[in-house]
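Here it is, the structure in full.
Heads up, one of the protein chains got dropped from this complex, but the rest are sitting where they should.
Per-chain numbering from 1; labels A and B assigned in written order.
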Amino acid sequence: MADQAHAAPESGSAGGTRREFLYLMTASAGAFGVASVVWPFISSLNPSKDVLALASTEYDFGAVQPGEGVTIKWQGKPLFIRRRTPEEIAKAKEADPTVDPKDPTKVIANPAGLRDPQTDAARVQKAEWLVVVGVCTHLGCTPQGEKSSEMRGEFGGYYCPCHGSQYDTSGRIRKGPAPLNLAVPPYTFTSDTKVKVG
Amino acid sequence: MSIGSTVLKLATAAFGVAAVAFIMAEPGGHIDIPQQKWSFDGFFGSYDRTDLRHGFQVYSEVCSGCHSMNLESYRNLEDIGFSPDEVAAIAAKVQVQNEDPNDQGEMFERPGKASDHFKAPFPNEQAARAANNGALPPDMSLLAKSRAGKGFGAYNGADYIYALMHGYGEPPADLKLNAGMNYNKYFKGHQIGMPQPLQDNSVTFADGTPATLDEEAKSIATFLTWVSESNLEQRKHTGLKAMLFLVAFTLLAYAAKRKVWKHVH
Partner (left out) sequence: MSKHFNNPVIRWIDHRLPVFSYLDHEANEYPTPKNLNYWWNFGSLAGFMLIAMIATGLFLAMQYTPHVSMAFNSVERIMRDVNYGWLLRYLHMNGASMFFIVVYIHIFRGLYFGSYKAPRELLWQIGVLILLLMMATAFMGYVLPWGQMSFWGATVITNLFSAIPVFGGKIVTLLWGGFSVDNPTLNRFFALHFLLPFVILGVVILHIIALHRFGSNNPIGIDTKGKQDTIPFHPYYTTKDVFGLGIFLLFYAFWVFYFPNALGDPDNYIPANPLSTPEHIVPEWYFLPFYAILRSIPNKLAGVLAMGAAIVVLFFLPWLDRSPVRSGTFRPVFKWFFWMLVFDCAMLMFIGKNPPDWFWQPLAFHVTPSEELVAAAGVPDADALGSVTFAGGTLGIQILKLGQLATLYYFAYFLIILPLLSIFETPKRLPLSISEPVLKGGGHAVAHANSKPMEKA
């Protein structure tokens, strides 16, 4: 330890604690200053206003036939809009778990053995139209099945060629490694033939 | 106006002069752009929303016929006081070309969305020149910033635009106008391609404010400044917080420094 004259400031008792307090205040103010400067840098990495402005997409689905679907781009990802036939709707409802009417998230019985139990009604606003994000919940590939000419798997919904996940006509995972059902984005019907997603 | 320019003005006023400028011998001589008082001047300035709405009306009804505003989006208009629905309605009034072709591979037009940029009046520079006697009406996205005077305390773009709008008139006897040009007192060289764009009652303001040339000029200058510099209010607000913090911090640091150095002096 260097032993220099005029080296360290004197340590008194009352003067010492006041001095310590002053240093603490200055250091804290400095830390607060640094934090308030760091925040704008980090915030600049968040989606910018022009990206956020494109967060919602509107689509006119008037031309889609029953049993067919279209894939549109939403927030850079594929979005499936399928017009379901009455048979497809019925098949989806068959596999519904039983839920507590007071609290629909509470599952009482799950006869179909759904890995991610959800009723079909909880996943659609109009029964005829299924709107789900076309990203497999396993590792992110785009499942096939939007067009009736594509593979739809055993359950008539979607089939993911990467690792064999199979979804039913409500977009729920039935077989394969995916852990969750296909995500349902927020959407509203702005008219009989238009839907706004996001 | 700023403190710096105020001090400068006081000093020069003391000498009975309004401005001392080093000049070069330019044709037409040195042009003084008078400085106005703006609502967004000073350390605490902000944009007057009424002026902004009036200015937007002047832009849409008069200027947008020739001038593009490519860097501005309709969604930015929410800052002026329009609701998201009003903004969507404003955007939907224009037809813009869709980004992607249709399934037949043809490009098609669709109504504008809030996220679209302002639609340009001409598809390209050549078309703009053809329609304007060979002159290119400049894009207005940064017009106010690019027409400011140089240096600390100089006039800003709003001063220039305001002056320009008032500067039209009969040319003096010794100036012969070239073909297709108009005389403007404040334009460099005094010959400008743009004919006088604004007169009394060129627009009718929705709120009933009399649309004098002065009012129109003031509002378009404010609006164009906002288009160039929409961060102004956030910037000055953040600046106040930063300065207050820095003053407090510097005082604390000074006290700490004095305490540490007490026995060395």
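Convention: a residue touches a chain if its C-beta (ideal position, glycine included) is under 8 Å from a C-beta of that chain, and two chains touch if they have at least 3 such contacts.
Computed from a predicted structure; not experimentally measured.
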Selected from B:K113, B:R147 or B:H190 as touching the chain missing from the view: B:R147
Those residues of chain B which, in the complete complex, touch the missing chain: 2, 12-13, 15-25, 29-30, 32, 43, 71, 76, 138, 141-142, 145-154, 157, 188, 228, 230-231, 234-236, 238-240, 242-243, 246-247, 249-250, 253-254, 256-257, 260-261, 264
For chain A, residues in touch with the removed chain: 1-2, 4-7, 9, 26, 30, 40-41, 43-46, 48-51
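Rule of thumb we're sticking to: only the chains that are shown with their structure count from here on.
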For chain A paired with chain B, centre-to-centre distance based on mean C-alpha positions, whole Å: 42
Of chain B, residues touching chain A in the complex: 73, 75, 114-115, 245-246, 248-249, 252-253, 255-256, 259-260, 262-264
Chain A - residues contacting chain B, complex: 6, 9-10, 19, 22-23, 25-26, 29-30, 32-33, 36, 49-50, 53-54
